[in-house]
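Before any comments, here is the structure.
Of the protein chains in this complex, one is absent; all others appear in place.
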Amino acid sequence: MNLRLTWRKSLNVFMLTLTGVAALAVVSVLFLILGYLVWNGWKSLNLDFFTKLPVPVGEMGGGMANAIVGSLKLLLLAAVIGLPMGVMAGIYLAEFGGRTYGFTIRYVTDLLNGVPSIVIGIFVWSIVVAPMKTFSTFAGGVALAIMVIPITLRSSEAFLRAVPTSLREGAMALGASKWRTILTVVLPAARGGIITGMLLALARVAGETAPLLFTAFGNQFWSPGWKQPVASLPVMIYTYAISPYQDWHRQAWAAGLVLLAIVLIANIGTRIVLSRGGVRSV
Amino acid sequence: MKKTLFVLALLLGFTATAGAQTLLNAAGATFPYPIYSKWFSVYHQDHSNVQINYQSIGSGGGIQQLKAGTVDFGASDMPLNDETLGQFPFKILQFPTVLGAIVPTYNIPGVQAELKFTPQALADIYLGKVTKWNDPEIAGANPGVKLPADDIVVIHRSDGSGTTFVWTDYLSKVSPDWKTKVGSNTSVKWPVGLGGKGNEGVSGLVQQTPNAIGYVELIYALQNHLSYGVVKNSSGKFIKASLETVNEAAAGAAAKMQKDIRISITDAPGANAYPICSFTYLLIPVNISDATKRDAIKGFLNWMVADGQTMVESLNYAQLPKAVVDIEKKQISEIR
Partner (left out) sequence: MDSNASAIGSAPSPWTVRSIRRRLVSGDEVAHIVTLVFASFVILIASLLINELWVNCVLSRHAFGWHFWFSSEWDPVFEHFGALPFIYGTIVTSAIALVIALPLGLAAATFLAELAPRTLSDTVSFLIDLLAAIPSVIYGLLGIFIVVPLMRTMIGPALKSVFGFLPIFSGPNYGVGFLTAGIVLAIMVVPYIISISREVLLTVPRDQREAALALGATRWESTWKVVIPWARTGIMGSVFLALARALGETMAVTMVIGNDPKIAASLFAPGYTIAAVIANEFSEAFGNVYRSSLIELALVLFLITFILNGFARLLIIATGGGSPS
């Protein structure tokens, strides 16, 4: 009897320690990744990286100025096209949606969210690039927008639902119509969360490579307007990382650091804002 | 709010269409990418209103995107045969640009020597019949070199590649086994090996993987300080890829190209001819409706066959033979 008890007790200690080890392992991996990236990226960052264009193959130097601007343009397009759509659809689901239709929309949204980004890339190739007969920033923006919509939709809906019904009822009791209630009471109350959701969605697509391969394509030069191919940070990282050129590897690390910085700042920033606002994050 | 509007206006203004710039987009072969990227960069510096954006996605990609009309012109190491040309909704012309060599590059720890490869050895390595570096087929040609008993890591292309076309074209000529089992094309069913994307990806993999062998254009091996071997040609001599040996392989080609500019110069006759060489082609549509684009392309082509050729040797590509340049000048006038 004692033996069994000792066994159970030691197993208890062993397993619980193991869970702690697992948690430690996962966190260490995170710090290792970040550390390695920061170390390699930091020593490769210089002013040229932010201001110069890429140089011909095999030559040293140059930078990714066009890719940085390109990524910003793509994000701008994704934001302009995808965010309003996601928020409006979120409003529909939270305020107006019927049972069955609401369920359908949610299901399809999750479906769209789960589609591999490469598939979205080839979809946009056939509906935008092929008819327009050119690769373009616009096509890249559309591809990223399609990825932004489901994320924004779900998070907007969640934050709108989190607004207490008493607020809505109060407004209606004062005689406001439904749309006025939404506009002047509900949306402002959920504003923090919705903006957070938008920023997180943008941060998520900022790092996407696969949908840009066949839509935004790539460009060694500056890409004026919206109908030309454009360079982007993730695609440059990919191209440079699989090459044999040491200088390109160096630039890939630098680009990786910049990309990671953007993504992490967006994520950390929004969560701090959220937790201060007292609303639980999605 | 005002601040955001201001930033937005700045950004939009920055990204607005630049005035009077002719923007051309091209895609295709990775084989000539080092010289193309140099050409387009120099051309843009000299003609700042013309910007040619070239993406090296492989010859297969160049052909396909040209066919779909998403690029203004394409590039391919594999000349297009009549059947493929027939699939295009419009007529295209093929312009050879440079001559290049494909070398077997390898990364064997401890082996600094320049290895000699027989055609049979290369075919058998890629067929998976020869699996170790110290196999008699390789060791036999390299007496005095201590080869390890390690497995050969074969690297090939994972994308549609003109370099693959030239390599498999050569292997098909020297190995009947290869010809029946695999054949030659820009994408084939590889019996063994890992796939790398582009000449860049293959050189990258060879660089990082001990005991690897890959086939890349000469400049990729040189720029990245990768060892590459010499290959036995049809006259029985082991030849190292260089400007002289490539030029010799192309020596007899000019005459044949009068009739058809598409030609294979692998396994060319000639005592000092390097056996794995190729022309590489720009694929240009005959009818270009946009006048500024048409003039820009014709301007570039005229520059390419003259000034452009003076730059190629610094990157170890061989110049076009004079007779070929004349043929091309005539072709340029056909573009309307």
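Chains here go by letter, A and B, matching the order in which they are written, and residues are numbered from 1 within each.
Operating definition for what follows: contacts are C-beta pairs under 8 Å (C-beta built on N, C-alpha and C of every residue); 3 or more make two chains touch, one makes a residue touch a chain.
These numbers were taken from a predicted model, which means no experiment stands behind them.
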{"item": "Identified contact with the non-displayed chain, of B:Asp151, B:Asp290 or B:Asp307", "value": "B:Asp151"}
{"item": "Listed residues A:Ala67, A:Ala210 or A:Ala231, member touching the removed chain", "value": "A:Ala210"}
{"item": "Residues belonging to chain A that touch the chain removed from view", "value": "8-9, 11-12, 15-16, 18-23, 25-27, 29-30, 33, 36-37, 84-85, 88-89, 91-93, 95-97, 104-105, 107-120, 122-123, 125-127, 146, 149-150, 153-155, 158, 177-180, 182, 203-204, 206-210, 213-214, 234, 237-238, 241-242, 249, 252-253, 256, 259-260, 263-264, 267-268, 271, 282"}
{"item": "Touch list for chain B against the chain that is not drawn", "value": "27, 57-65, 67, 84, 87, 151, 153, 158-160, 182-190, 193-197, 205, 208-210"}
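Quick note on the criterion: only the chains that are shown with their structure count from here on.
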{"item": "Centroid distance [mean C-alpha coordinates] between chain B and chain A, Å", "value": "37"}
{"item": "Chain B - residues contacting chain A, complex", "value": "11, 14-18, 21, 23, 25, 27, 33-34, 37-38, 40-41, 44, 51, 53-55, 68-71, 196-198, 200-201, 203-204, 206-207, 219-220, 223-224, 226, 315"}
{"item": "Sites on chain A touched by chain B in the complex", "value": "55-58, 69, 72-73, 76, 129-130, 133-135, 217-226, 228-229, 239, 242-245"}
